[in-house]
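Missing here is one protein chain; the remaining ones are kept as they sit in the complex.
Chain nomenclature is as follows: A, B and C, assigned in order of appearance, with residue numbering initiated at 1 for each chain independently.
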Amino acid sequence: MTDLTIGKAINAGLRRAMENDPKVLVMGEDVGRLGGVFRVTDQLHKDFGAERVIDTPLAESGIVGTAIGLALRGYRPVCEIQFDGFFFPAANQTFTQLAKMRRRSAGTLSMPVVLRIPYGGGIGAVEHHSESPEAYFAHTAGLRVVTVANAVDAYWMIQQAITSDDPVVFLEPKRRYYEKAAVDTSASPESAEPMGAARIARPGTDATLIAYGPMVKTALQAAEADEDHSIEVIDLRSISPVDYDTVTASVRRTGRVVITHEAPVGNGVGAEIAARITEDCFYHLEAPVIRVGAFDTPYPQSRLEEHYLPDLDRVLDGVDRAFAY
Amino acid sequence: MTDLTIGKAINAGLRRAMENDPKVLVMGEDVGRLGGVFRVTDQLHKDFGAERVIDTPLAESGIVGTAIGLALRGYRPVCEIQFDGFFFPAANQTFTQLAKMRRRSAGTLSMPVVLRIPYGGGIGAVEHHSESPEAYFAHTAGLRVVTVANAVDAYWMIQQAITSDDPVVFLEPKRRYYEKAAVDTSASPESAEPMGAARIARPGTDATLIAYGPMVKTALQAAEADEDHSIEVIDLRSISPVDYDTVTASVRRTGRVVITHEAPVGNGVGAEIAARITEDCFYHLEAPVIRVGAFDTPYPQSRLEEHYLPDLDRVLDGVDRAFAY
Amino acid sequence: MSDNTAHEEPELVQLLTPEGELRTHPDYPFEISGEEARGLYRDMVLVRRFDSEAVALQRQGELGLWASLLGQEAAQIGSGRALRDGDMAFPSYREHGVAWCREVPPRELLGMFRGVTNGGWDPNEHRLHLYTIVIGSQALHATGYAMGVQRDGAVGEDGEAVISYFGDGATSQGDTNEAFNYAAVNNAPVVFFCQNNQWAISEPLERQSRVPIYRRAAGFGFPGIRIDGNDVFASLAVTRAALDGAREGQGPTLIEAFTYRMGAHTTNDDPSRYRASAELEEWKRKDPISRLRAYLEKQGLAGEDFFAGVEAEADALGERVRRECRELPDPAPLEIFDEVYAEPHTGLDRQRAEFADYLASFEGAGAEGGR
Partner (left out) sequence: MSDNTAHEEPELVQLLTPEGELRTHPDYPFEISGEEARGLYRDMVLVRRFDSEAVALQRQGELGLWASLLGQEAAQIGSGRALRDGDMAFPSYREHGVAWCREVPPRELLGMFRGVTNGGWDPNEHRLHLYTIVIGSQALHATGYAMGVQRDGAVGEDGEAVISYFGDGATSQGDTNEAFNYAAVNNAPVVFFCQNNQWAISEPLERQSRVPIYRRAAGFGFPGIRIDGNDVFASLAVTRAALDGAREGQGPTLIEAFTYRMGAHTTNDDPSRYRASAELEEWKRKDPISRLRAYLEKQGLAGEDFFAGVEAEADALGERVRRECRELPDPAPLEIFDEVYAEPHTGLDRQRAEFADYLASFEGAGAEGGR
């Protein structure tokens, strides 16, 4: 067991994946000597060399586009998009090429490409450094979308993302990079929870609070803080697909649901989950699914982000609303 | 009154807007001499010249990026993106620049830019020519997103989109371009329904069937075909914002809702509307909101599109499901 | 508003004149056997026939769309025949001549245009990637692939090379330029082959570029060269040299094949709306096939027998294309869900099951099915 931060756990997972498979490459802006602006690729350049840890030109479409070519040649590129807000130049390559290639080729071609994206706010950054773009990915068929909330998942899920033959968008909650947990890095991969499974992070009986990525910590705090109710917290882990078996089983037990994410509420991932839960658990619901997210505005200047992002109080307010029915 | 197809009505609306305001420009690939691949800009090049009807280089990011610059200079560019599937190279300029500029500048800068996008399937096209990307836009704060289902709306809403000081994504249902209606092109603009308002396309009492763009016709046919129930059909017209006053008033009357769109169901616009309706009308709903859309796969080869797209039978099946509760 | 001074016509490499005369070029010493020349002729005639059959099939409703290569046979067959078996090609959507050289069966090529698939052939078997419709995208794929070739140690003597095809319009796209830069910075073994057919749908070349396209390369630090795109020998020789340079580690080259789109952009297009027919007449005189025929005749390398034989082959091909096209089976409805993911996806698996049930609900509901 080693105490690792989420950032270091991803680093360790990348390292292990690179050791296991010479076809695994790391590429992106500043991932080399610098080790990435968050140091997630720290030391990989030194140990695996510039051929496997590629400092790319400053062009995100180029990163994803050449990664597709490398994948066609049999490589497994792990691309770092430096910040969430800089994904968009790569939207065409990701949505029209990466996501559709297997289907286009009727399965002849695989796209084992991982897009690592530090995402989310709360770090006092300037514009474009705090976005939560998961809904764009989740709406794009052909992509898998996952995110992590703790170092154990970080260590294993990055490896699972790399071994997956599907393109995986791997969202890293940047404001939680420094959260620590004990990780058994010597365990066998089979022992790890599969990437697609949700996790009951805290059992409860009165309401289901669904969160993922950076909001899992807030959700757990909210559940702790609510002394009147027993709140079950689900860490979704996978956003596409969502593990509805776990989710609906919980909802059928509790009858009340709150979903929270940092992304704007409107047309966010919470909308899909709310709609699906309502379809599947209609007669079990005591209240409509309550969504707690950011507002439908551009991410504001950082001095406003504490009001913009859902925080403990807003999540608790959402829980109250669910119980008001 | 003139009988106009949707395509010709947009053309007439563009012409009127250009006549009214010399700052209105039309730009895009092949919009000039050719008049666009769907002839929506037919004759405008001849009558307004190459300075106002600009055949751009083949680069969508360039189209939207230079349109932003033109807007900063006081112009009102109407950009044509040739097909839905070719929007994505412009995602960065649209999502990080166009949508955010007013907010970034605290209102000092306006972005009166229209992105016209022929969208949707059903025309037997090759890949990338049949997409329904509205959810990406609807999730992006700062954009308005509208679509039309008939020639009257086409004529007026394109003009409203152009006079709006906000960036407007104007989605044109390409398989309905040739649908005709009588349009009073001499009426005053004030007589037209505002762009943001939904329209009850067919009144009914037993269920609310919500559609927009190309699916409005199908929805009306379904309502006609269902002899057992009185179905109210709402043509949404505006996807961001949605006119929830009209929608929830209807739902409170009927108690049952079906939403249909061509886009994949997962994380589609229907999810947001379903979630919101459920929040606002929880005690009025006799059944969960039923969504009928395409499957969560890439748009398939055209020989499969009749199965992929929601059709009359699938919509009726959705209505049946709503009544099964 | 734009000054046209820059549009004087630059030098281009030409080894075979429109009259069928051989020319020498200091940088591209060229020799060709009669057999090889006849092979190129045959390729061009057959692919032109294939193409015209496809246009006809579209008119008959058998294809949804067709993008004709008419006029671009020399550019495609010359460069396509310059490829070695192990080389990898990334086409746009008009490279039927290249596909021909890569032995993609016509029926597999037609599939996408008929709408029975969005792909069609096995790219690894034919060493030809799938057609890519979103302009410019494939230039980055080719570059990435070439970076993979480097990492495999397959650059050097008898190394592998990669080629990316695109049009003049595509050079405006950000992706194409990013590909130029990635290739230059990485010294990747990739040849960029731009068929400048002077039109991007209705837009003439001057809306895409102020200067001849081959010059773009120097701005990124690698050689660019313009060839007579209707000269199959130039296309063969220059592409071969560029591929060899790439495979040996000299990095990328941009070849601009100056040619002309003699047909419509696609079967959906109506060029009479935007270009003068005189232009077409002028280019007919530069036709790639007739000049090679003139060469073969003048050199006494082929006689009536040969030409008649090729014609007969073309007729047979035409018949085969028509038949195979009509025989292409429609996909089954549930194939919608196939190969979206490599591994099970719970969300999609559920949709598939629901749709299967839905389809099954029509069975036995009478001959009309449904309502």
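The rule we apply is simple: a residue touches a chain if its C-beta (ideal position, glycine included) is under 8 Å from a C-beta of that chain, and two chains touch if they have at least 3 such contacts.
Being a predicted model, the structure only gives us computed values, none of them experimental.
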{"item": "Touching the absent chain when the full complex is considered, from C:186, C:235 or C:351", "value": "C:186"}
{"item": "Omitted-chain contact residue, chosen from B:11, B:41 or B:92", "value": "B:92"}
{"item": "Absent-chain contact - pick from B:41, B:61, B:132 or B:267", "value": "B:61"}
{"item": "Sites on chain A contacted by the missing partner chain, in the whole complex", "value": "29-30, 32-35, 37, 51, 55-59, 61-62, 85-86, 88-89, 124-128, 225, 265-266, 295-298, 300-304, 307-308, 312-314, 316-317"}
{"item": "Contact footprint on chain B, counting only the chain that is left out", "value": "25, 51-52, 56-57, 59, 61-62, 65-75, 89, 92-93, 96-97, 100, 102-110, 141-142, 144, 164-166, 196, 240-245"}
{"item": "Chain not shown, touching residues in chain C", "value": "1-3, 6, 150, 171-175, 177-178, 181, 184-187, 206-211, 215-222, 251"}
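Convention: only the chains that are shown with their structure count from here on.
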{"item": "Chain with minimal offset from the mean of all protein Cα atoms", "value": "B"}
{"item": "Averaged-CA centre spacing for the pair chain B and chain A, given as whole angstrom", "value": "31"}
{"item": "Chain A and chain C: spacing of chain centres that average the CA atoms, whole Å", "value": "40"}
{"item": "Two or more partner chains touched - positions in chain B", "value": "61, 85, 88-89, 127-128, 266, 295-298, 300"}
{"item": "Junction residues of chain C - those touching two or more other chains", "value": "117-118, 134, 174-175, 340, 347-348"}
